[in-house]
Every structure is written in structure tokens, then in C-alpha cells.
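The structure under discussion is supplied below as C-alpha cells; questions concerning it will follow.
Yeah, one chain of the complex is gone here, protein chain that is, but the others are all in their spots.
Chain IDs A and B follow the sequence of writing; residue 1 opens each chain.
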Amino acid sequence: MSVQRRTTTGALAALTALALTMAGCGSDEPSGADAKNITLTIAANSIVGGKNAAGAQWIQDWVIPKFIEAQKAKGVTAKVTFVPSGVDDEQYKTKLALDLRSKAGPDVIAIDGIWVGEFAQAGYIKPLADVAGSGVDSWEGWSQIPQSVQGLGTFEGKKYGVPQGTDGRVLYFNKKLFAQAGLPADWQPKSWQDILDAGAKLKTIPGVTPIQINAGTAMGEATSMQGALPLLVGAGGEIWKDGKWSGATQPVKDTLEFYSKVYGGGLGDPKLQQEAKGRDKSFEMFAAGKIGILGEGDYFWRSVVEPTKGIAKMADRDATVGYAMIPAKQPGAGIRGQDFVSMSGGGVRVVNPNSKYPAQAWELLSFMSSAEAVKSELAGAARITARMDVNKDVLSADPMLSFVSQKVLPVTAYRPPLAVYPQVSVALQEATAAVVSGKSPADAAAEYQKKVEGIVGGAGNVQS
Amino acid sequence: MVQATSSPDTTSDVGTEAVPGARHDGASPDAAGLGRARAAAFVVPSMVLIVLFLVLPAAWTIYLGVTNYRLTGLAAAHPEIVGLDNYTTALGDDRFLTSLGLTLQFVLGSAVIGQAFLGFAIAWTLRDRRGPMRRVVEAFVLLAWILPGSVVAFLWIALLDRDAGTLNAVLHTPGAAWLLDHPMLSIIVFNTWRGTAFSMMLYSAALGNVPPSHLETAKLAGANTWQQLRDVVFPRIRGHILTNLLLISLWTFNDFSPYLITAGGPEQKSEILAVYVYKVALSGGQLGFGSAISFLMLLINLVLALVYLRMLGRRKEEA
Partner (left out) sequence: MNTTVSHLLGRIGRYVFLSAVLGFFAIPLLWLATAPFDSTPKITTSMPDFALDNFRALLDNPYAVESLLNSVWLAGGTAILVVVFAALAAYALSRVRIPGRDALLYGLLLLSSIVTGTATMVPLFELAFRLNLIDSRLGVILIMSGGLLPAAIFILKDFMDSTPTSYEESARVFGASPLQIVRHIVVPVVRPGLATVAVWAVANVWGNFLVPYLLLRSPDKAPAAVIMYTLYTEGGQADLRLLSTFSLLYSLPVVLMFIFVSTRYGFRFHGGIKR
């Protein structure tokens, strides 16, 4: 009996002890800007040996030692740790949101630019200057980051984060297939019709899918970023403008009409859009010379068909893969009257407003965004960073990325950083899915309008 | 309803019968002299954990279900009570109702028909078998049950792949897109594969309780297999069938692993409720709405449980 009682009370005591050890944990060290002992944590959705391994490696092997060294020179003992993740962006975002809503979490956090608005609205992050003080505005880096790219970390006119880099979307094409179909190696379509015409010619080659424009929900946000949204801006529409979401507007209908011409007209493979691993497969197919035209971001060039480390390597990438700007529906029909369009996104880094050492966290953040650090992060590889001074040095080696930086970024557009955007995006993806599987664009547009009204709280917030 | 089954079990177990009255006289069958107080002490550790980490979060979730709470955005900072709005929205939403229909298909197809039937068939076929055949079959069935979900999902993607999946190679049906053209069938077969082990184990234990002499007698009287099952076996294992159906239906209803294979697609054609909640709550961040749907799922589970109890419980009383 005594044995049994001890067990139960033991278990109870353990649980009570657990409950009691909550809170506490605060230390008595000075936490001001001149603290001599500081601890900081960095979080990013990357991990050594897994997703975005290079980024994680850089933080562990370069940023942290260098920063500690610099602090030591000032007589400050810094302890900096990296919290890696390397999972789906949605799961990473969930974890951060849970941390931040509990007023906890890492000090310097890498997030997708698209989350800035919703995190700010939720009170999870605050304008940098409010968190870290006057040091923010006087940072040298701002002058090196183009206004449009700064927009990634800006919400309602305030700077919440420092952009890490950006990207742009283009149309890739297989020059060998183009030669076979009698198309030029320096192809640059001027209108959507030009794309369809090229597709029709490619269709004569057996075993080749002429056009791959991402569609459907299985590809998720890739459908929006690489397909629906570039088309939408090409038709002169914006998903969110002047406080209203785009319903079944003419540009949305035009976009769906284009999908219907591609997938209803036998120029694309509708099944591929539904497959859970459809995007992977589209990469493999392009690398194997089975896709003529593919809409993708510069990521495709850097990491997919990259000849040595890509996930669908093309040894002859530089000779075989061509790229062209995405045309508007007709010349001048794009947003802002543009002839060519694109979509961009990118990551930013923010300072946790609950950081115990906000000034030092900012110091770390700005150090990570310094020209020296950014160059070190690239480690010889080319990539479009947020900083013009770095871009100037590194992009010249890669014609494709210079092309994106010089030609595409000036005409690009960004997504609205609002909490309901992901749902509107899904509704748009569903509309493309419906068209690809045979629904009429008009019906799909009407259905989409209905869904958007439900998502954003009534027809009053939707433009049609 | 639930109380109806709390009547003392009429086990045919030899051990129980060896202590006549111990379980049937209505008094406490307290053979070990536990007493209520000590019995309570035995239950307390479990209950503390359950109350803290199950009941509390569940109650909290039910509360979230009447708010418009979101993980991010304005509604995260200032959630509002919206009453039953989430429920009326869900019940008036085609997507929810379709999803519910698919879930019932999934439960009926993979749990009730797939797992329970196949599990029983295997248990019945192997009942008087010993030796390597039995061990090999059981080992593979059990392997499917205990491997991690993410690994298993990958295996099935590899199996059903359109271009050169193993299944297409075996059946000589190149290019058949199983996951796209028959998404529900795919996940039903998948879940049958995944979960049959539980039913198999349960039924082989149950069949062990059927006295072989009764089966022999029936056989000698000229009963065919079906008659043997109907007259001798089922009456004895009705309780097991109930437990089995109850548990596997509950688990299947809330099973999220099809998401890893079809992600609910194509076009929500395999979006069962557990997948729908994941999309709403995690991808969409709508925790209030997601919580409301979770609670609706709980209620539907309750109804299912009551239906089973009524179907199998009442006949037991008659018997």
C-alpha cells in the first residue's frame, strides 16, 4: 500500500513541480544596449544537411563566429545560437507565430516577405526603429537596397525587416526543341498569342509537352507565383488593389482563358498539374528535353537545371536553356501599361520585439546584411541579393541572373502581404484547376468570385 | 445509450468462470481487495495527464470554435466571439459537406469494409495455422501498421506513380494515373493496407475464444463455412466486432495520412475532413473555423459510436 501511495504522490508531485517551474527563468543580467553579456538566437528555415543547407552553414560557420569576435573586440561576451528548421514554409510560419504570440522566440528571424503584413497586424513584429532604436534609420545598407526591394520588408509605410534578396519569373525554353520546331534561339514572345503559336509548333515534335504553366492546387503557391499571378498582371490586373481583392474581373477571366487555351488546346499536360509531385516532375521532364516552354523563377536556373548541383541537372544548361521575359497579353496591356511583366518575392529578416537585447539583435541583423556578409553567404555562387553593390560584383558572371536583375526586376510586381492572401491565392489556384480539368473560364471565374467574397468578408471588399 | 453496455461482461473465458459469481453477482468483483480509494489512486496518474493534456486543450479548442481566431493578421491580435457563425458557415458550405461525404466513404470503405473484412479473413484463414507462413503473413501485415507515416506515404506514391510506378509495371498498365483518376479508391486501399493489422490481431484473439469443439459439431452437422460463421462464430465475437469497428472507425475518421499522398487532390476529390481541417487551420491559419470543424467531427464520431453501440449492443441484450 505504501508503495502504491508513494507512486501516486510521486507522480502528482512531479506534475506540480512542473507547473511550478513555469515562468521564472529570467536572469538578473543587465539587458540594456550596453550589456556586457548577451545571448542571441537566430532562426531560419534552413538546416545543415537538409533544406537550404548552405544558408544554415553560413550562419553557423561565418556569421556567428564573426559576430562574436566583433563583440569581443568591444568587450562584450556574446553567445549566439542558431535554431535551424528546414521544413515546409507553412509549418515554419506556424511555429514562429506560436512563439511570437507567446512573446518568446528567437531574436533575429528570417521570414518570407509575404508574412510581414500578417505578422505586423497580429502584433508579432514591430517596426524596426521602434524595436531597435535610432540605429536602424542610419544604417548604411538602406541606400544599397532598391526601393522596390525594400517593399518586401515594409508594411503600411514602415520598415519591419531587412530584405535578404529577391527573385524574378521568366519563361524558360529548350533551344534544341525550338530549333527542331523551327523557332528562334533568341525567342522573345511579345504577347500571349506568341506563346500559344510557339506551343503549336512544338506540338509537332512527338513526345514533347509544348507548354508548362503551373496550374492547380497540388503545386500550391507555385501555381500563383509562376502561373496565375504573372498572367494576371500581364492582363493588367492586380490581385489586391486599393483595398479591394480582385474578383471575376476581366483580367482574371483573361488569365483563365489563357489556361483554357493551353490545357484545353492540347498544348499542356493537364494531369501533371494535378499530381502531388507535379512540379518535381515538370523539372525532370524539362531537363530530359520533354517540355518546350516552362514558366519558373530564377531558382530553376540556379538550383534545378544547374549543371553540377541541381536537382534535375542539365550538363548543357548554358547552351540549351533559353529564357525570355513574360509578355503582357498584348504589348502595353500589362499593369502600369507594361509590355512585359513578372512576379517577385523574397525573404526578409526581422528583430523579435520581445528580444531581451533588441539593439544588439539589430546589430547582428545589420551585420548579416552587410556587403561583406552577403558576399560570404553567396560563397561564389550567383544570386540576386538585396544589395546593389553586391549584385554589381556577383551577377556579371551569370548572364541569366543579370538578365533578371536588369530586365525583369524593373517590371516586376509583389504580392499583398496580408493574412487572407494565402486563402485568396488558393481560390485562384482552384480556379485554374477547374479550367485545366475542363470547366469553362467564365464558370470558373464566377465560382472564384464567390469564394473570394466568402474569404474576405463580403462583396464589398471584392472588385468585379 | 453508452450505459447500456456497462452491464457486466459475459465473457466465456475459462478463468472467469472458474470464480463463479466473481463478476456476475452485481457486487464489486474486487478480487485483489483494491477498494475504491486505492482504485482511484491507480486511476489518478492517468487522469491527471488526460485532464491536463487532453481535456483542457480539447475544451479550449471547443471555445476557439466560437471565435474568429486566426494564427496571424488582425484577428490574431483581437479575436472576437462570433457565436455559432463558424458552425453555420461550415454546415452551409459545399466544401465541408462534400468533405464529410468523402470521409464517410473513406471510413466505410477502408475501415469497415477494408480493414475489418480483410482483417477477419486473414485471422480466419490463419486461425489453426502455425509455422512460417503464418508468421510471414502476420509480419508483413503488421509492418504496414507500424512503419512511420511519412515513410509509408512515400512508398505508396512510388507504388502508384503514373509514369513508372510499381503497380503499373505489375499490372502492365503504363500511364494509369491512379492517384488522379481514382483518388478515393487509392486512399481507401492505402488505408486498408495501413490499418488491417489491428483488426487482424483483434479477430485472431477473438477466434481463439471460440471453442473448436463447437465448430467441429457444426461441421459434422453439415454446416458450410458461412453457416459456421453465422451460427457459431459471430455470436461469440460480437463484442470484439463492436470494439474493433468503434476504434478503427474513430481512427480512420481522424486519419491525416492521406494528405501525405494526395494532399486532398486532385481538386479536393480526396479531401477528407482531417485533411480539410489541416488545410483550414495550418495552411489557412483559420484556427477558429478549424476548431469548429474539429468539434463537428467529434460530434459525428459520437453519432457513429452510438450507431455501432445500438446495432451490436442491443442484439447482445436480446441474446
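Methods note: a residue touches a chain if its C-beta (ideal position, glycine included) is under 8 Å from a C-beta of that chain, and two chains touch if they have at least 3 such contacts.
Note that the coordinates shown come from a computational prediction; the quantities given were computed from them, not determined experimentally.
Among A:N37, A:T77 or A:Q91, only A:Q91 touches the chain left out of the display. Note that of B:L54, B:L97, B:I113 or B:A221, the residue touching the chain absent from this view is B:L54. For subunit B, the residues touching the chain absent from view are 2-3, 5-6, 9, 11, 13-16, 18-19, 22-23, 28-36, 38-40, 42-43, 45-47, 49-50, 52-58, 60-61, 64, 69, 71, 118, 121-122, 125-126, 133, 136-137, 139-152, 154-159, 161, 163-167, 169-170, 193, 201-202, 204-206, 208-209, 239-240, 242-244, 247, 250-251, 253-254, 256, 274, 277-278, 281-282, 287, 290-291, 293-295, 297-298, 301-302, 305, 313. Seen across the whole complex, the unshown chain contacts subunit A at 1, 3-4, 7, 18-19, 21-25, 47-52, 83-88, 91, 94-95, 98, 102, 104, 277, 279-280, 283, 299, 303-304, 311.
The rule is simple: only the chains that are shown with their structure count from here on.
Note: centroid distance subunit A to subunit B, computed from Cα atoms, is 39 Å. Those residues of subunit B lying in contact with subunit A across their complex are 38, 41-42, 44-45, 48, 52, 70-77, 157, 162-163, 177, 179-180, 261-268, 282-286. Within the complex, the subunit A residues that touch subunit B are 1, 4-5, 7-8, 11-12, 15, 90-91, 93-94, 97-98, 101, 115, 117-119, 121-124, 216-218, 271, 274-277, 281, 418-420, 422-423, 426, 430, 433-434, 437.
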